[in-house]
Every structure is written in structure tokens, then in C-alpha cells.
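Of the protein chains in this complex, one is absent; all others appear in place.
Chain naming follows the written order as A and B, and within any one chain the residues start at number 1.
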Amino acid sequence: MKRLVLTVLSLMLATQVLAASKELYVYNWSEYMPDSVLADFTKETGVKVIMSTYDSNEALYAKIRMVEAKGYDLIVPSTDFVARMHKEGLLMPLDKGKLTNLSNLDPKLMNQAFDPDNTYSVPYMWGSTAIAVNTKDPAAAAITSYADLWKPELKGKLLLPNDMRGVLGMGLKRLGYSLNETDPVKVAEACELLLPLMESVRVFDSDSPKQALLNNEVQAAVLWNGEAYIASGENPDIRYVYPAEGFSLWVDNLCIPKNAANVDNAHLFIDYLLRPEVAAFICQEMGYSSPNLAAQALLPEDVRDNAIVYPAPEDMALGEFETDLGPAVKAYEECWMRLKTR
Amino acid sequence: MRKLRILYATLVFVFLYLPLGVMVVYSFNASRFSMAWKGFTLDWYVKLFSNAALMQAALNSLLIAALAATCSSILGTLIAMALQRWRFPSRKVIHTSLFVMMMSPDIVIGISLLVLFMALSLPLGVWTLLMAHVTLCVPFVSITVYGRLLGFDPHVVEAARDLGAGEYEVFRHVVLPMVFPAVLAGWFLSFTLSIDDVIISFFTTGPTFEVLPLRIYSMVRLGLKPEVNALCAIMILITAVAVFVSQRFLKEKS
Partner (left out) sequence: MKNDGFFKLAVIVGVISWMAIFAFVPNILVFLASFSSTSTQNFIEPGFSLSNYARLMDTTHLSILLSSLRLSGLVTVICLVTAYPFAAILARTRKPLRNTLLLLVVIPFWTNSLVRTYAMTAMINSSGIVNNVLLSLGIIDTPLAMMYTPGAVVLGLVYTLLPFMILPLYAALERLDRRYLEAARDLGASPWRAFWKVVVPLTMPGIVSGCMLVFLPGIGMFYVSDVLGGAKAMLLGNFIRDQFLTTRDWPLGAAASVTLTVLMGVMLLLYWKSAARLGGKEA
């Protein structure tokens, strides 16, 4: 019995030690990276990729704080959280020398205020949060703005993201305010506006909202464009509408936590993701917009021209990028709690 | 009256088993998206077994369950024996605490251990998970073994002592053989508790050691998928087999 225990224990230790050098722990949004990309990377480099997922920036941030930036080698925060995490010393500066494919990225998305010089982050995908509708349902087909979601015909047919900023952004936009509003009075106003909407919500989901839409559990869903892209591919009745009041644009970035163990492997993987063919493949599979210019050239016409993936200029004009709220986030958190406990 | 009883019992059994049965049947369904039967296939099982991360998580779960069960059985038996045979300070407190621990909701155990590990600056991973699972299982083993110990003839132990046996000898050669079936039952109980645990693992494991229920949880949140159906079918069958085996085992031993 004792021998058995000792053998098992030493086996465990051995596997941990041996495997250590050829591993990469990725912490990413769910449904945000095709399994085949990971498999191909492993085939080429021999590095085993273990990916776990989260469904919100807040969850990512809390986990990284808890594990003290250890254990995960690559994470994918949105812009506002890159700023926040960098301010709190949770991110490691990137070694640009290891990233040979960096020049493929669109210069318009680089050197932004949240991370000048891209010291800590490299854009992975960008996209929008707008409304997907099932045109089979007349009330849903008539939606052109956020205000339409409040209509009584949509009661019980709505899906909202399990995302504080996504939902509060809707209220703020309806009132004509910025998505990055820091005035607590205005945030409270948006909160009051949103409270009655909670009755119409059938489900909150940020993991795989397209499922509810495809299963006909909901007829209208506020979600990310990639989800809409895949859903409309499965069911052509599903369309993506950019609301008239404006909507949120976001950029998700690849970062390395401060105390990551497999730093070289992380850089290797980032460089791999920056390859035009890989970025183009991910864009086609997931439906989000790629910041990789070289990849854009490789995309088939129907993807490049698809307004879900790449919004038309007049739609882009209505979009607003999400930025860090700083201490004002407290007002948002209180509102979110009120909305969720309705 | 008798017919009513049979009907009622059958209804409850149907309620308990129908979703599980449906799961097993549909894991062979060739349809990807709907529940309409499209033909028999083993594709999903193949897909499951080629999912390396999932297989690793399954292996991790089995490993942790075996380790946790073994450690809990040893510790739990020692606790039970100490409580039953000896007098020492805090004996009553410990006995009551074991019972309270058994009743504690998983979430309370999970977060309290998380706070402990954070306070001790322990990195979350396989060792913290092991400690957490042992904490979960020990009370069950203790209470089981203690119950068995209570039914024993103290004269046998007295006789051994008269013959000059020390405490350790008494434990090893008299007590342990007598309670062995209960220890074994405790082992199986712990194994199952560990394999099935979701909430405590959620709070106490780290990125480097993923366990199966947590993997299933992230897959389940993505909606109905045939691979998950296959995975669930396998888990249902494994549980059924384990229950049968432990029943046989315990019947023979007693």
C-alpha cells in the first residue's frame, strides 16, 4: 500500500517536471480560438497547448489577481483591462525581438493610448457588440435600435450578454451618453432605464449566445459579431443589426502575465498567431475582425465584404471603443448587481 | 393500493433515469444539432477520445480521486479510532465538528479553503486540490468507520492488551482488520465524492491541474453538444459500474 502511494506520488511529480518545458497555458475567451489552430501549433513546435476559458474580462482579471499572475502564460484581455492590469503590474513587457510577424498588424490599431508602443499587448481580434435578430419573428425583424428592444412584443425573447459594460452600454447609448461615461449620475440614469428591460430578458449568456438563438429560445440577442457570424451561417434568417444610437467596439489583445512560466513558448505562439494564414483562418472560422492587414488580403471576398465581420464605414462611424473606467467602475458594478437581482 | 404503490415507485424511477437514459441514447445520435434521430454513430466518442485536454483532465480526476480516497481513508480511520478508543482534550469538539463538516455546503468548504490557501500564499494546483478533497472526504470516512467501531466487542481489544500488545499493534492487528470493510466503503465513498466534486474544485485548483468536472462545466456552458452527450454517457456508465462493483465487494467482505 505504501509503495503504491509512493509510486503514484513520484509519477505525479515526474509528469509535472517533464512536461514543464514543452507546455503553454492559454487563458482565453470561450469560443475564441479554433482547436485546429492549437493542434497545428503543437504539431509544428511540439509545444502542448492547454487552454482554459472565461466569459468576461472581470472573471479574467479576478483570476489573474488571485493566482498573482502565475500559472497562465497567455491571456486575452480587452483594451480597458490591458490598461488596468498593466497599471497594477500584472503584465510582462513583450520581447519584440521574438515577434517577427509584428509588421503584419494594422498600424491604425497599434500605438493606442491604452498601451503606447504596444509594450504589453498585441491586438488579437477586434469586433463589435450589436443586435442579432431572427427575421422570422416580426417583432425581432423590425429592430433597428436599442430602443426597439424595450418593446413589449419582445418580452421573454431577448438574450443579453453576461457582461456589465455590454448591458450598461445599451442604456448609456439610448440616453445619448458615451459608453465610457464616468459620471455616476448618468450611470444611475442608465440603470433606471435598464431595470424594466430585465423582465424581457430570457437569458444572460456570454459563453455561447448563438446557441439560444439557433435553438429558438430567443429571437433577439445582444452579442458579439463573431457569434452572429456563425449563427447566420447556420441559419440565414439571422441578421446582425447595428443599432442607430451607436454600439461598442472592442479590441482583444494578447498579453503575457507577469509571472508566467513559459515565456518563450508564449512568444512563439503569439508570433504564430500573427502569421497571415493563421490570422485569416481564425477570422474566417470565428467571424471576428482581424487586425492583421496581411491576413485581410488573404480573406475570401464573402468574408471581407460581410458587414458582420467588417462593418461598413457608415456603421463604423456609430461605433465607440471601450476604454478603462478607472474608479468609476464602482457605479457600474452596483448597477449591474441591481439589474441581476431584479 | 398495491398497484398504486408500484405505479408511484415506477414513476419516481422513470423521473430519475429518463434524462440519463436519453443522454446515453443520444450520444450515439448522428445528428449534430437537433434531437431528431439521424442514425447510429460512434463519431462523438472518437472525437472525445482524441480531445487531448479532456483526456488529461479525466486522468487528473482519476489520479486525484485515488490519492484523496487513500489519504482520507488513512486519516479518517485514525481519527475514528482515536475518537472511539482514547480520551483526550477536544475529543467531543472534534466529533461534533466532523458531523458539521459533513453537512457543510460545498461552497462554504470551497471558499474557506481558498481563503486559507491565499493566506498561506500557496499556489493553487494539484496539492491544494488534494488537500481540499481530503478535507471534503475525511468526515465521511471517519463517521463510517466510527459507526463500525462502536459495534465492536471491547473484550477482544482488552485481551490483546493483556497479552502485551502496544497501541500500534492493537491498531494494526486487531482494530484494522475488524473495520476493514468500513474503511473500504469509506474509500469508495471518498473516490466518488472526489470525482463528482464541482464546487470545491472550482475554488481550489489552479490552471496547471484541470479536473474533469470543471472541463465539463465549461463545455456545458457552450450549449448542447454531442461530444458532451458522449462524455456524460461514459460518466453515467462508469458510476453504474463502480456502484455495482463496490456492492459486490462489500457483500463478499462482510
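In this section, a contact is a pair of C-beta atoms (placed from the backbone, for glycine too) under 8 Å apart; a residue touches a chain by one contact, two chains touch by 3 or more.
Owing to the predicted nature of the structure, the values given are computational and were not obtained by experimental measurement.
Checked against the hidden chain, the listed residues A:Ala39, A:Ala62 or A:Ala244 yield one contact partner: A:Ala62.
The chain omitted from view is touched by exactly one of B:Ala58, B:Leu114, B:Leu149 or B:Ala185, namely B:Leu114.
From the options B:Gln56, B:Thr144 or B:Thr192, the residue with contact to the chain not on display is B:Thr192. Screening A:Glu189, A:Glu217, A:Asp237 or A:Asp271 for touch with the missing chain picks out A:Glu217. Hidden from this view is one chain, which touches chain B at 5, 8-9, 12-13, 15-20, 22-23, 26, 33-36, 75, 78-79, 81-82, 86, 88, 90, 94, 97, 99-101, 103-108, 111-116, 118-119, 131, 134-135, 138, 166-168, 171, 192, 195-196, 198-199, 202-203, 213, 216-217, 220-221, 224, 228-229, 232, 235-236, 239-240, 242-244, 247.
Contact residues of chain A toward the unshown chain are 56, 58-59, 61-63, 65-66, 88, 156, 162, 201-205, 212, 215-217, 333, 337-338, 340-341.
As a working rule, only the chains that are shown with their structure count from here on.
Mean C-alpha positions place chain A and chain B at a centre distance of 36 Å. Residues of chain B touching chain A in their complex: 33, 52-53, 56, 63, 66-67, 70, 118, 123-126, 206-208, 210, 218, 221-224. Listed in rising order, the residues of chain A touching chain B in the complex are 1, 5, 8-9, 12, 16, 25, 27, 30-31, 48, 50-53, 55, 66-67, 70-72, 207-208, 211-212, 214-215, 234.
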